[in-house]
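With one protein chain held back, the other chains of the complex are shown just where they sit.
As written, the chain order gives the labels A, B and C, with residue 1 at the start of each chain.
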Amino acid sequence: MDRSDSPSRELRLVGRDARPDRTIVRLRSGVTFGGETLAVCAGPCAVESAEQLEAAAHAVAAAGANVLRGGAFKPRTSPYTFQGLGERGLELLRASADRHGLAVVTEVLDPRDVPTVARYADMLQIGARNMQNFALLREAGASGVPVMLKRGLAATVDEWLLAAEYLLLAGNDQVVLCERGVRSFDPATRNLLDLSVVPLLAELTHLPVIVDPSHGTGVARLVEPMALAAVAAGADGLLVEVHPEPAQAASDGPQSILPAEFRTLMERLGAIAAAVGRRLPAASLAA
Amino acid sequence: MDRSDSPSRELRLVGRDARPDRTIVRLRSGVTFGGETLAVCAGPCAVESAEQLEAAAHAVAAAGANVLRGGAFKPRTSPYTFQGLGERGLELLRASADRHGLAVVTEVLDPRDVPTVARYADMLQIGARNMQNFALLREAGASGVPVMLKRGLAATVDEWLLAAEYLLLAGNDQVVLCERGVRSFDPATRNLLDLSVVPLLAELTHLPVIVDPSHGTGVARLVEPMALAAVAAGADGLLVEVHPEPAQAASDGPQSILPAEFRTLMERLGAIAAAVGRRLPAASLAA
Amino acid sequence: MDRSDSPSRELRLVGRDARPDRTIVRLRSGVTFGGETLAVCAGPCAVESAEQLEAAAHAVAAAGANVLRGGAFKPRTSPYTFQGLGERGLELLRASADRHGLAVVTEVLDPRDVPTVARYADMLQIGARNMQNFALLREAGASGVPVMLKRGLAATVDEWLLAAEYLLLAGNDQVVLCERGVRSFDPATRNLLDLSVVPLLAELTHLPVIVDPSHGTGVARLVEPMALAAVAAGADGLLVEVHPEPAQAASDGPQSILPAEFRTLMERLGAIAAAVGRRLPAASLAA
Partner (left out) sequence: MDRSDSPSRELRLVGRDARPDRTIVRLRSGVTFGGETLAVCAGPCAVESAEQLEAAAHAVAAAGANVLRGGAFKPRTSPYTFQGLGERGLELLRASADRHGLAVVTEVLDPRDVPTVARYADMLQIGARNMQNFALLREAGASGVPVMLKRGLAATVDEWLLAAEYLLLAGNDQVVLCERGVRSFDPATRNLLDLSVVPLLAELTHLPVIVDPSHGTGVARLVEPMALAAVAAGADGLLVEVHPEPAQAASDGPQSILPAEFRTLMERLGAIAAAVGRRLPAASLAA
């Protein structure tokens, strides 16, 4: 409940010393996080319709992503904004992903929904607002499905790793950390993307870490440069919001990039990846 | 999900204009938040044993508090620290509170636990980590029991009010806001207690607001001056950690004050309350 | 240059243990900071004209303030906004203050201006942006005139005290600390007023501390409640922006209060001061 009860010696399972090697998280589909190949998760903020999702899935698969992202259960600041399609959204995600050979990552908000979401998704996302939702962490930890744990809005690295410790302690060692920016005093960006955690986490834990430059900046035109920077800093992958019509998006339009912009991003990412000894997902070779 | 979807015009139920008068929240026991009489909630961070709780309840009642606080389900940063006594803790809270004529406020962490906690407590506390746990907000909103909603670790006032909006929209208008400090760059205190929200909320909402100077500072010797300042700024009440033996506390020892210190706090609070046209709980008159 | 070179043991002159008693800072006029009587500094953000200043000085003196504040040299974020009247502003300050029996506190920005400002003012103000302007600290320290040192925009308490240490080391022990709010993530207020430093500083240093609720909140209607809270928390005085016509103010209009509002503030402050064993400046008795 406070900073002082978070000593690093409590990182019994997630600490760097807990394992000889770095963890490679492997989804059912074979997609990996933490190996030489980057994991690229892309798609709309929210699943809005079959058409929107299919257009996004087609575009991100063609550009070389290997995981489809999209929210069916949406955590919204206001109760009056779009809350997601629920299980219908999960069905759409599964169908579009399967059509394009993608894996699915999607957020779960309620511990009671874990089994349902796990039935459709290859990876459960625990969002920033729920990083310390311990009931949800315990259920996700017991689900048997890989988990992407986003950093809380103002979480220290220690608190983040201890939240991951809850997952591992519940029996799930297939955990990927996702940096998505923290609160800042400067309204110039929506959040302050903290890329220094990428190399820092590589020292503190054996778990893979990816970066979300969309939430991390909140500004579409900053997504590509920060995606490149993330991989240059050593990130194991990316989580990017791509929407066929950002101006019509039910949420997060200002930070979503167009399919064409995502294609350019992936092309430039290839050169950066090569410069740091990584490579893009195999799917992109076939594209 | 971001700052921009939180316009004040979405404060349909919690906004100041939604009602002609300020809301007075009334617990089953008759304790009120928002009237001329202050609400003073005090007790240990966590319920640890019948003896510890009874000593604390006796002390805070004698000093004039009217609500007993204490955690039975504890949100802990680390999975290896004390997680609370669970339902056994709720039983102890109820018993000690009844013996001393106090109401009970206690935290609920899991939406599935809302009915159980509501059976024992007069008021459900939603903690800082769960301010945007929307599943929990919906259950608490449907519980029929008054709710104390703490501000998130780095929540803006707009986000906090919109979280309260979820509660009211679910049918519960018995909601008290509790400022408990936000994240800061200065390690001199555990959190940065933001007292300016007290008069600010009085303009933005009809809901009562109380202040937790214990979590708000994390330093026992700062609790009394900040409690006085909170009431001078217009707070409708306080939430204070009091422990018979802080050095032995299972959690939050450094910020818990002794029964004798709480007595002094209440005495000094009386003068401040009078200066701003408020008064201490009636119980204190009998003490 | 970093946090780690700021250990408390370097507080050789400002640390609480450096003196048996608390320091009482005494201006030439006899006004004191740190004794039983509060110091109340009030006036416009900037000196704009003889008429504006005279109206403000008259009003604040009548309401019971004992120090006139007003900027002649203004630190402005933009080079295109009003930069102050310079030495002409100092002359106006001195004249208005003398007419109303007030002392003068005013900001100095440039080490080369210290002798000029010291000729007119009873107290030099070092602003938040200059808290670690070490050249300015050394000149102010050697000036022989009392100094009000405002906390930096994002300064830790340790850094602030070490900045004061520069002043004392240069031979000036007449130093008052002024809390004026720090940077925050919430745009609801201009700064986040950190009242917890008031009791914290009372433990760490023998120097007096006052509070500026005008910059600390940036919102006129929050000034009075935060002024009351500051004194309840133990502050030795206040720094308040009062302007006869806030809507016409050359700077800081939104946070300036009207003379009538200041009068009300002082009346309510009297009751709070009495509740914590302090009293208003004697001048107010005559008002």
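Keep in mind that, in the parts below, contacts are C-beta pairs under 8 Å (C-beta built on N, C-alpha and C of every residue); 3 or more make two chains touch, one makes a residue touch a chain.
Please read all numbers here as calculations on a predicted model, not as lab measurements.
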| item | value |
| --- | --- |
| Full-complex contact with the absent chain, from C:E48, C:D122 or C:E165 | C:E165 |
| Hidden-chain contact residue, picked from the options C:R22, C:R94 or C:R129 | C:R129 |
| Contact partner of the left-out chain, one of A:V108, A:A140, A:L222 or A:M266 | A:L222 |
| Touching residues (missing chain, whole complex) on chain C | 1-6, 10, 12, 45, 74-81, 109-112, 129-130, 132-135, 152-154, 158-159, 162-163, 165-166, 169, 182-183, 190, 218, 251-252, 254 |
| Chain B, residues in touch with the chain not shown (by the definition above) | 154, 183-185, 187 |
| Residues in chain A touching the chain absent from view | 154, 156-158, 182, 184-189, 192-200, 203, 216-217, 219, 221-222, 225-226, 228-234, 268, 271-272, 274-276 |
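Just so we're on the same page, only the chains that are shown with their structure count from here on.
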| item | value |
| --- | --- |
| Degree value of the rotation bringing chain A onto chain C, based on Cα positions, nearest 5 | 180 |
| Same vs different contact residues, chain B with chain C, by half of numbers used | same |
| Inter-chain centre distance, chain A versus chain B - centres from mean C-alpha coordinates, in Å | 34 |
| Gap in Å, rounded to a whole number, between the CA centres of chain C and chain A | 48 |
| Between chain C and chain B, distance of the C-alpha-averaged centres to the nearest whole Å | 34 |
| Multi-chain contact residues (two or more partners), chain A | 154, 183 |
